[in-house]
Structures are given as C-alpha cells and as structure tokens.
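These notes concern the structure reproduced below.
Excluded from the complex is one protein chain; the other protein chains are retained at their positions.
Each chain carries a letter (A, B and C) given by its place in the written order, and its residues are counted from 1.
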Amino acid sequence: MASQRMADEGLPVIARFEVHRRNYLKSDGSIARPVPAFASDANLLLSLYRAMVLLRHFDRKAVALQHTGRLGTYAVSLGQEAVSVGIASAMREEDVLLPSYRDNGALLWRGVKLEEILLFWGGDERGNQFSGPVHDFPFCVPVGSQAPHAAGVAYAFKLRREPRVAVCMFGDGATSKGDVYEAMNFAGVHKLPVVFVATNNQWAISVPLRLQTGSETLAQKAIAAGFTGEQVDGNDVVAMSAAAEAAVAAARDGKGPRFIEAVTYRLGDHTTSDDASRYRSADEVQMHWKEDPIGRLRTFFVDKRMWSKADEEQLAADCHERIEAATERYLAMAPRQPETMFDHLYADLPEAYAAQRHELAGEGDA
Amino acid sequence: MASQRMADEGLPVIARFEVHRRNYLKSDGSIARPVPAFASDANLLLSLYRAMVLLRHFDRKAVALQHTGRLGTYAVSLGQEAVSVGIASAMREEDVLLPSYRDNGALLWRGVKLEEILLFWGGDERGNQFSGPVHDFPFCVPVGSQAPHAAGVAYAFKLRREPRVAVCMFGDGATSKGDVYEAMNFAGVHKLPVVFVATNNQWAISVPLRLQTGSETLAQKAIAAGFTGEQVDGNDVVAMSAAAEAAVAAARDGKGPRFIEAVTYRLGDHTTSDDASRYRSADEVQMHWKEDPIGRLRTFFVDKRMWSKADEEQLAADCHERIEAATERYLAMAPRQPETMFDHLYADLPEAYAAQRHELAGEGDA
Amino acid sequence: MPEVTLVEAINLALGRAMEDDESVVVLGEDVGVDGGVFRATAGLQKRFGSERVLDTPLAELLISGLCVGMAAQGLRPVGEIQFMGFLYPCFDQLVNHASRMRNRTQGRLTCSMVLRTPHGAGIRAPEHHSESTEAMLAHIPGLRVVMPSSPERAYRLLLAAIRDPDPVVFLEPTRMYRAAKAEVEDNGEALPLDHAFVLREGRDVTLVSWGAMLKETIAAADELSAEGIDAEVIDLATLKPYDEATVVSSVQKTGRCVIVHEAARTGGFGAEIAAIIAERSLSSLLAPVTRVTGYDTVVPMARLEQHYIPSVARIVTAARKACQFS
Partner (left out) sequence: MPEVTLVEAINLALGRAMEDDESVVVLGEDVGVDGGVFRATAGLQKRFGSERVLDTPLAELLISGLCVGMAAQGLRPVGEIQFMGFLYPCFDQLVNHASRMRNRTQGRLTCSMVLRTPHGAGIRAPEHHSESTEAMLAHIPGLRVVMPSSPERAYRLLLAAIRDPDPVVFLEPTRMYRAAKAEVEDNGEALPLDHAFVLREGRDVTLVSWGAMLKETIAAADELSAEGIDAEVIDLATLKPYDEATVVSSVQKTGRCVIVHEAARTGGFGAEIAAIIAERSLSSLLAPVTRVTGYDTVVPMARLEQHYIPSVARIVTAARKACQFS
C-alpha cells in the first residue's frame, strides 16, 4: 500500500485520492467477492472463455507461421488473454477501439477475421482494411501514439451528442509516453467518453516496471488528469469485463473518462524477435503460470460442473479448424501489385506521382 | 477539497494519496501558522523583499523600453514575484536552474545582470552568455521542453555523486505537455535530485486553468510520477522559500524529486504582445491585487516596525538607479557583427559553411 | 469590396468553411475567446460556439493527434500551432499517422485535417519564433504542404486545404500577416492545391519562391527590370505535391533559374527545385541554377534576423550573375 507522503509540519490536506483494486475470480478458480450480475450468465462466461482459448491457439499458430517464414514479427498475448477479451466484451459495435499491436483478442471479439490479422502481421496493409467495425483503428505500433486519436474520436462523439465510447489500449511501457498523458489530460478537461486501458504485463520488452515508473500503481496516473483510475486483476476475465462495463457505461453516461490498469503478466517472449530468457528467469515466468486466466476460469467451470473434458476437446478442435481454414485463406492470398502502394496515398493520386506509379507498374519508365 | 472517487462496490483500497498546502503569511500580512526558522532572520526576509521590489521596478522599465521600440516582446512577473525569488533563494550557486521565460526573478537572484536580461529580450544571444552560475540554463521559450534537460542534469549529479540539485520552473500551461510528464516520470524512477516548480498563475495566455486540466490541483500531477507534490501559496514568499528549502534539501539528501505548485495570479498581460482585457475582466484582476506578494510582506514589516516609508523610498531610489544604469549599458551595446551568427554554430565551423560566413562578412561572395 | 490583410483573409476562409460545413472544427491554443495570438480566429468562437472553436491545453502533439482522431470520425479539424517553432512535437503524428492513415488502412480511415502555423522570421519575435523548416514537411509522403503569399491565395488555398480529403500543413507567412493587403471576394471559391502561380512573366530568368520571400523576390524583379533583365516570378504556393511542370517549362523558356527561400540552404526545398531542373531541363540551362537562401545557421534573434533573411540585393545579384554567365 502506498504511503501518504509529506504529512510533515502539520500542513492542511487539500485533496485526497484512493486507488481501488477489482478482482472476483481468484487464481485457484474460487470467488473472492460477490460477482457482478452479468457473471451469472453462463453463456456469456463461456463465450469469454472460448474467445480466450481461440486467441491462445491462434497465437500458437501465428508463431509457427513466423518460425517457418510465412509471417512477420508477431506478438503473442500468452497469459494476457483476459485483458483484451474482457475489454472488448463490454463494448458496443458503434464504439471505437484503438488497440496496440498486442490486442488481437479485442479485434477478434469485434469481428475482425483471423486471416485479416494474419495478413497484417504477414506484412500486407490490407489486413487493416478489416471486417471489424468500420471506425475501429488499426493496431498501433508507435507505442502510445494512438492515445491522442482516442481523445479526438471521443471529442467527435461528444460534439455530435452520440452515445458512443472510445476505448484505447496500450501497455505499461506506454504509460511513460507524453502523448498518453496529454491525451488523458485533455479527456479530463472535457469529460470525454473515452476509456484508457493499460495492460500492465510487468515488462516493456526487457524493461521491468520498476524502471518504467516510480509510481506504486499505474492506476494512479489518472489522478494527474483529474479522473478515476482503477486497478484490476487482469488475469480475471470477470473482473476485466466488469471493470470495462463500469467504465464504458460511465463514459457513455457523460461521466467522463476512466483509466483501467489491468495487472497481468506476459508469459511469452515480447515478440517472435525477442528472447525473454536474456532478461528474466524461467522461475519468474513459471510462478506467473499459476495466475493463468484461462486455467482459472476452466477450474471455475469445472468446479461448477459447467464444463467437461469433452467440451474442452471439442473447443480445441473447433479452434483448430477455424484457424487452419483461416491460415489457408491467408496463404492463398496473392500479394498486391507493387504499384498499388500508391493507390491509397491520397484520395486522388497527384499528377506528380502518377509517373512513379507507372514506372512501378513496369508499364513505363519515369 | 477533491472527493475520493470510485468508492463503489466496496472494492479494497490499495493506495492513498494526499496533497498538502503550505502558507504562512496571509494576504493581510498576518501569520497563518508558525513560520519556519529561517523566517526569523530579518535580513533574509528583507533581501527577499528587495529582490521582489527590484523585479517589479525592472519589469516596469522593460515594458517601457518595449513600448518605445528598444526591447522585444517581454513577459512581466507582476503579482508573481514571490515565486521565482522564493525558489531561487533556496538554491546554492552550484545547483542548476532551468527557467522559463517568466523567471527573471530567479535569474537576478542568482547573479545574472539586469543588462544581460535586457540583452536577451532585446534580441541578442549574448544575453544568454550571462554572469549567473555557468551551468544555469537560458530562459526556455518552447514551453516545458526544458523539463527533460532538468532530469538529465540531475542524472549527471547523481551519477557523479555530486550534492547538487536541478530546479526546473514552468507555468500551469506547461503541466499539459508530455515532455514535462516524461521528465517527472523518469525523475521518479531514479529518485533524482530535481525539483519541479509549476507557477500556477491561473492563465496560459488566454486559456484558463479549467481548460488546461481537469485535475483539482497541479500538485497531484506528481502522484502519476510516484513522488510528492505540494501546493504552496505562491504569493507568500516565506512559504515559497520554505517549500523550496524543503524540496531542495530532500533532493540533495537523495530523497528524490519533489513537485511544487505555486498558486499565484498573473496581474499583467501575458507579454507585451498580449491584451489580457480580451479574455478576462478588470474585476477579476482587481480582486487578485489583494493577494499581492509585495504588499503583504511590506505590511508584515510595517506591522513589526521593521520598515518605514523612508526605507521604501530609499529602496525605490536604489532600484531606479540600478535599473537606469543597466539600461544605459544595455542600450550602449552595439549589435554583434552579422557573420558572428556562425561563430557558435559548431565548436569548429565546418568548411562547408565557412564560405557563407565569409559572404555575410561582406568580405566575399559565396 | 474592402481590402483585407492576409490574416483577415485566413479568418474569412475559416469562417466561410465553418459556415458551409458543420464538420469543420477549429482547435488550438488561444483560438477561442482570444481569437488567436495573430487574431486569425477572431470572432469564430462567438459565431460557432466553444465546442467547434476550442482552446486546447498547451500541447502541440495533442493538437495534431486530436486532429487525426477527429478526422477518422469524419470531422474536418483545423488545428492552429502558434508558431512554427512549436510544430516539431507534431512531427510524430504527421509522419506516422496523419500522412499514412489512409494508406495504412487502404482507404478505410482517412485524415482530412489542416494544421495551420505562421512561418518565418522578421517580426522581431523571441527565440524559436522564426522557423522556416517547410522542407522537412515536404518530404513526407501523403501530406500536402501549402504556403500562400497574398490575401487572395491565403483565402482560396486555405479553403481548398480544409476541403481536401487528405492532411495539409498550411504555412502562413508571418511577415505578411498584416503587411499584405488586397481585395478578396468572400465567395467560397477555392484554388487548386498543386498549381504554381506565375506572378509575373519574363524571358530572361526564372525566379522561384514561396511565402513571404515573394515580397523580396518581386522587388528584385522590379530592380532587374530597371536594368533591362526581364524576370519571370513563380510563386510555388504548394510544396507537396508541387507543380514541376510550371517550373520546368519556365526554365526551358528562360534558361536561367534562381530559387529564393528563407530556410537554411542545405537540404532546403530549393534543392528539390534545383534537382528537378538538373534532371529535366539540363539542356535548356544557360547558367548554373542558384539558390538565394537563409544561411546554414540557426536563425538569429531580432537584432540580426534581417541579416539572415535573403535581401533584395542578394536576389538581384544572383539573377544578374545568372544572366551574365557564359
């Protein structure tokens, strides 16, 4: 618990702040406190579970494709599945997601196809032209730089009196970026309908959280922007979904922005280009496997006799089938023609560059 | 007082924070609470007073020079004199100041000459080659961009085990900039010997504080970076000096960074290019005159029979004389030769640009 | 029809655009009640309300990033950056997002936004208020860079920029804000965004310039004409994309070219113009292509800035030399 500082000299206190922590489902599958209403809907819980399992299978396939040269650098969600799935589960179609490169789970939940995600990580811009909600943003690679976009999107909602919410996701590392702070601060001024989600997986590539910030929690960063930050057990999909529900509802109701710190752990390498054993011990990783969001929900289901071994096998088979079919569609997709690199540069290609397009098409010689 | 938010659902509290406010000398010159030890040193108080009065006289002269075309754009400290003077009074020669364009008072206290300040605002880079401490930074014009420098300077101190402190000053507007946040966050990680001072004069040109941030105080912005922020009555030079003393001492002792919010009010226009009547009422300004930092300290002195009308007249005459003499020296200074614009571009001017220097000197023709 | 200054023309265009299209939003520091530090947005908040004309916190990166987000939602944001020296925090958003949102998403999300900022030295402003780094912007694919040099072009090019479906950086010649005055009919008519303007026809030498430097360039043409040298003056006006054809065909006619810009020489946009001539009109050239530019040093503060800005004399000398070359 963070201590209260500077109580010296008996100076009067003019402002007080607290950070709360939300969790329901403990790592052993037992219940920590009364669960929110929606959690009694078994179908919903099962669909969250299925989405997490699909994501985990998909990640495994993607890594295999990368290892065999059929995909580019890829970032798995291993151990963090509850975060992106839980957040997306609280959003409406008309809301806007502004994801980071590791938020595949949220995109999938919102209708982006597996092959579209592969296409993007396979190095083809058409992956961003996806079947998800048309206003959703593509994966953001420059860390944190989508946060101001989220504020801009939310401002548009507010200006037009639309009951929509922008949801911006990024990592613990991103909370060190000034653009994230600037966006949060602006959202605080105008009480914008936006939810900021920091997936605190303890690492930014090799940089541990303690070198990322001196603050005791990430949730408290919202205090600087004048709104509420909450810490959530990011391995508890019930808590993630509940926290997202609360935040999205508040934002939609005009109560302003919220910040969610989802505490989790990156069980895998940072990306396929990374070797995490260079900077952290196998023991540390092993220890965090106990927190696995999928395992704990399965235990909960099994304890409640909602889920059998056969169900699990069926699910695995379904996932496998979907993923294989999507992979085939992905691999079958021919690359774009080189000259199409000019086709969406401007709405209308200026004459100045038409010759270059022509050259590239091999039809001429600029 | 800021309310504690999100106490819903009985979720456990994992961190608590408080913001304190410091003041001693009330606006009527009476004492709010026991003053710190140094404040019993009458000479020290008198020197703070003199510095504030000199600054006010100097500002008036600078504006007059600007109005008659003999100085460029100039930013007065009217009503804020206690902030820069109070902060500087707590620094040692070997500490490093990183000021904003409105912190003349701090530079003067640290030994920069009046004519050097005029030279700078008169549009001559030699004003930055001043007689103040050699490592002090020049005025920073791009708002907030000196904050990362302060962290870098403090890092150098820490690396070399030098008991020195960096002091970075900026306005309320600057607290919206990402660079300020990034610097604070880094200082928090390494517990650097740096003090950040936000002069909250309620306005950033025409933008009032409520459009600058949704946070109840600026002091609480330090919470995001994991260290202590304190709010201080910025019109009380005793409080400013005491707060600075405490913060600088803590930083020097290896206790890490501190943040000071100095609450004051800009009684003048933003700069000589501004007309504040466009965006705020005369009544509002008038009301804040009651808080005048100079007036209240004078009342305190007079009440204690430490200061007479004759003293005041003598001080005014002294200020006048110093300022007139400095102005004369400033006006007598010939501009640099045009070609000197190349002289401090690189340590040694690369051959590629020597011809341009030559052309400018009228000696040749590049 | 009354005469308006260049900054008033900007104001007229903003008002017209906001009137015509309610998705146009103006944002920046002090653009609201204050009407902007140069008064470019004066009166707009009163007319269109504080939601459509909003004072942002002091954060330029934010301003540019908000524009990207708003544009993705179909608004047409017009952001103001108070001086070009404060534009650099926007570079990440301009390069990594604004200019490529359409391309990255293959047209799914687009970025119709304008970022306006005063450009250039010469008004005795403080440090960092005298930048002219348009060349850095004109190198960014997917962006448009526009710089007017008269009230008329300011009005019509700004309207075009706001209506354009892609991101535009609109650089306003600070020295001309109040100095340039002319009649402008506020009829909502825009100019094309990739045409250079031949301000004066001539046979002997082509002078290419943009922004505030047109003043000195035209004055130089006047002086040259007194010497019997007939200079053609081109206002490039749009730097990205720019109108190669007009420049090249002028040089093919005159055989000589002097490029004038305020920015530092090395890597300035004048290099691009010289390069295109060296590539496309070599055989017409009767003299080396020369650049009359700011020096390759930091723009000095007020006391020396006039020595930094290219003078009429430097332009005349260069043009004369070109004509005497053999």
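Note that contacts are C-beta pairs under 8 Å (C-beta built on N, C-alpha and C of every residue); 3 or more make two chains touch, one makes a residue touch a chain.
Here the structure is a predicted model, which means the values were calculated and not measured.
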{"item": "Chains shown that the absent chain touches, full complex", "value": "A, B, C"}
{"item": "Candidate in contact with the missing chain, chosen from C:I162, C:V247 or C:A264", "value": "C:A264"}
{"item": "Omitted-chain contact residue, chosen from A:E18, A:E81 or A:D124", "value": "A:D124"}
{"item": "Interface with the unshown chain - residue positions in chain B", "value": "96, 125-126, 128-130, 134-135, 137-138, 142, 145, 147-159, 166, 178-179, 182-183, 185-186, 189, 343-347, 350-353"}
{"item": "Contacts of chain C with the absent chain, listed as residue ranges", "value": "61, 85, 88-89, 91-92, 95-96, 99-100, 103-104, 127-128, 131, 133, 135-136, 138-142, 240-242, 263-264, 266-272, 274-275, 277-280, 282, 285, 287-291, 295-298"}
{"item": "Chain not shown, touching residues in chain A", "value": "72-73, 101, 121-125, 139, 141-144, 173-174, 176-179, 204-207, 211-213, 273-274, 278-279, 335-336, 338, 341-342, 345, 352-353, 356, 360, 365"}
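Note that in this section only the chains that are shown with their structure count from here on.
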{"item": "Chain B-chain C separation of Cα centroids, rounded to whole Å", "value": "36"}
{"item": "Between chain B and chain A, distance of the C-alpha-averaged centres to the nearest whole Å", "value": "42"}
{"item": "Residue list for chain B, restricted to those that touch at least two other chains", "value": "176-179, 211-213"}
{"item": "Per-residue multi-chain contacts in chain C, two or more chains", "value": "56-57, 59, 61-62"}
